[in-house]
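Shown here: the complex without one of its protein chains, the others still in place.
The letters A and B name the chains in turn, as written, and every chain counts its residues from 1.
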Amino acid sequence: MSEPETIVTLSGIHKTFYRGKEPIHVLENLALDVPDGSFEALMGPSGSGKSTLLNIIAGLDRPTSGTVRVAGADLTTMSDGQLAKWRSETIGFVFQSFNLIPVLTAAQNVELPLLLTPLSGAERKKHVETALRVVGLEDRMHHYPRQLSGGQEQRVAIARAIVNDPKIIVADEPTGDLDRKSAEDVLTLMDRLNKELHKTIFMVTHDPLAAERASVQRKLDKGALQ
Amino acid sequence: MVPFQYNARSLWVRKVTTLATAFGIALVVFVFAGALMLGDVSRVLAAAGRADTVIILRKGSDAELTSAIANDYLGLFRGPPQVSQAGGVIGEIVVVVIAEHADGSGSSNVLVRGTPPEGIAFRPEIKIISGRAPKPGTNEVIVGKAISGRFKGLSAGQSIDLRRNRPLQVVGEFTAGGASYESEVWGDLDYVRNALGREAVVSSARVRLNSSADFDAYRQIIETDKRYSMKVMRESDYYEKQSQQTAAFLKTLGLVVAILFSLAAMIGAAITMNGAVAHRSREIGTLRALGFSRRAILASFLIEAIVLAVVGGIIGSALVLVLSVLVSFPVINFQTFSEIVISFHATPAVFVKSLVFSGVMGLIGGLVPAIRAARVSPIEAMRA
Partner (left out) sequence: MNLATYARRNLFRRRGRTILTIMAVTLAVVIFCAIRTFIVAWNSGADEAAADRIATRHKVSITMQLPKHYIEELREIPGIKAATWANWFGAKDPKERLPFFAGLAVDHNSWFDVEDEMSVPPDQLAAWKETANGAILGDQLAKALEVQVGSRLVITSDIYPGDWEFKVVGIYTPRRKTVDRNTLVFRWDYLNNDSRAVYSKEHLGWMVSRITDSAQSADISRRIDAKFDSRDDQTLTMSERAFALSFLGGFAAVLTAFNWVSLVILLIMTLILANTLAMSVRERTHEYGVLRAIGFPPGHILGFILGESLLIALVGGVIGVGLVALVINHALGPAMEANMSGVFQHFFTPGWVLVVALGAAAVLGLVAGAVPAILASRLKITDALRRLG
């Protein structure tokens, strides 16, 4: 049996922020390998740099130094424009506060990433319906976010995250704003995405029950991985 | 009462919005103040009129320009007891001539007044500010400050032709306390009327009475005299009537502009304050939860709106100050066809009115948002 490919390879990662003149070393000499198809949870205290690491993996931020290879692309050599395009094709985002656009319906929210592709209107519609079916909210297609519960909103957000068929789903505290039951539904869904649709999932979380669902659990403390 | 620091800080924190709105209101105030000062024509003209001085025109004429009175009658005007022996009677001739603008931008009518030797002394407010008074009986003239230098030939040392081969030589410049005389050229009565072929005629007579109360008696005497048909008016009334049409026209224009612009100011204030209330609903909820009453919130946001608008008013007033120093303005008097120069006279009244105006704009524009703010319930404080 061959080793699964690593879909994320980070090495020598340093990230320094500046508060005025004072440098703050958030990540120091960090290395990370994530195998393809893995479901990873990253935990750690506040300010440990979890979100920073997530941002670097997702191509939202650049490290101060080090190399970042994700899904076969060397992110550090890519321009902002190239990164944007790469993100739209490769990454699906799930945020803590759902971040749906309030003036668009569920279906329109899910359709948003597809507007960046050359697909026709009819093709986009099909993809949207598929994605919403996966998350079990086909019947709520034309509802506005304010008409949905928190759990439903997050599931629509997940549908948006997968509609472009990304390789990696990046989730920042996906259950942070949800009650227990909704959190369970969301985690079960993410589980299915990982096991049935073979999506690699990289999740940052405080929630130990969420972390339990992951196949790999890592801790980040003072800029270094344990 | 909600402490004013809260409002002040809130305005300061959203600097860009605050400044943009204030500047918009400043522009409105600028236009408003300009319109206010524009309607000031009457002031310019009225300054020439005294209550104890009477102007006599031929009956049926409305202005000096179209009136003609035989010279002989001047003696008769001097007769009645109401006439002040010290002040006396003068007859003057008035004509408009075309003068070319010094900057080549065209030409306008300028009023030339032929006055007797005692004509300048008749008006104590006349001051020769450069050069000297004209010698009586000569072709020397003085020009009013408002038009000096604006026309070809009407500056010290220059001359213009009253008629072919009849030049007027400029020997000095005068002021008249801001009155319309400052837009005129004054020369010798005989020289001017002879040049025009109007010997033994004057356009108007001015009579100084012993007191302003003598007006009715004097008028009765002159207007009922069967030897001639004259119209007697108080000088101040004459000038007021003169400017009526022009003033009414400019005032109406100014008013319409001011009303329309004030709408813009109110809308601008409303948008900003509405945004502020929406943005700060959690803060307001917190204030309510802490115990501040609805009325206190209402007052607080009203004050914020008014302060914002008044800041705009102050900026606008500063702009107006610049305008008043830099710009003065020729306007045609409909009734005499001659030019009067109006300068933007920035009196304290103008500033006060402008600031009050801006405050009122802020009040009206900010009213609905303030009511909205007062309606915010304390529960908003808990919202995520």
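We take it that contacts are C-beta pairs under 8 Å (C-beta built on N, C-alpha and C of every residue); 3 or more make two chains touch, one makes a residue touch a chain.
Given the structure is predicted, the values throughout are model-derived calculations rather than measurements.
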_Touch with the omitted chain, as defined above, among B:108, B:180 or B:236_ = B:108
*Among B:51, B:221 or B:271, single out the residue that touches the unshown chain.*
B:271
*Omitted-chain contact residue, chosen from B:62, B:190, B:240 or B:283*: B:62
*Sole residue of B:129, B:217 or B:263 that reaches the chain not shown, by the stated touch rule*: B:263
*Looking at B:30, B:122, B:151 or B:239, which residue reaches the missing chain?*
B:30
*Name every residue on chain A in touch with the hidden partner chain.*
55, 58, 60-61, 80-81, 84-89, 91, 93, 95, 99, 101-104, 108, 111-113, 115-116, 160
_In the complete complex, the non-displayed chain touches which residues of chain B?_
16-17, 20-21, 23-24, 27-28, 30-31, 34, 38, 58-63, 65-66, 68, 95-98, 105-109, 161-165, 196, 198, 229, 245, 250, 253, 257, 260-261, 263-264, 267-268, 270-272, 274-275, 278-279, 329-332, 337, 339
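Assume only the chains that are shown with their structure count from here on.
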*Using mean C-alpha positions as chain centres, tell me how far chain A is from chain B in Å, no decimals.*
70
